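One protein chain omitted, others in place.
The block that comes next holds subunit A.
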Amino acid sequence: MGKDKKNLTPEQQKYQVLQQKHEIKRPIIKNCIRAFWVGGLICTVGQAITYFYIYFFNFTEQTAGNPTVATMVFLSMLLTGFGIYDHLAQFGGAGTAVPVTGFGNAVISAAIEHRTEGFVLGVGGNMFKLAGSVILFGVFSAFVVALIKTILIQWGVL
């Protein structure tokens, strides 16, 4: 709200001040505490899965990351499909959005949502509606960071 306060007329500004009084604020501290616990819990599950792969399969601490992420995304997809993840997210907020499970949820929820429009234009076309920008900007930032690293190595800084 009030992105460009300068463009508002005095009447609009006056109203927004009045409206602010009635607006119920987001409980930021409560949300942070919940996000901490929910996010932490998801990461603990992830850590347990990592250990599982290390102890029962032929993975090391370095290589167990990939199967762990895949398992977490798979679990998140199941929870989304059964309609549980969105309730968990309303409670946990950023705690469910930041871990990789949030990414899985963004993809699968869009796929479910647009299933009625068919597989090609519906599921295929909309699956990355929310997650697409994560992929795009994620890959782009990785590219920029790699570029900086390469330049620094060339200069002999690293």
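As a convention for this text, contacts are C-beta pairs under 8 Å (C-beta built on N, C-alpha and C of every residue); 3 or more make two chains touch, one makes a residue touch a chain; residues count from 1.
What we mean here is this: contacts and distances are computed from a predicted model.
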UniProt protein name of the chain not shown, from "Sugar ABC transporter permease", "Stage V sporulation protein AD", "Ligase-associated DNA damage response DEXH box helicase" or "Hydantoinase/oxoprolinase N-terminal domain-containing protein": "Stage V sporulation protein AD"
Touching residues (missing chain, whole complex) on subunit A: 1-3, 7-9, 11-13, 15-16, 18-19, 21-27, 31, 80-81, 83, 85-86, 88-90, 92-94, 96-97, 102, 105-106, 108-110, 112-114, 116, 129-130
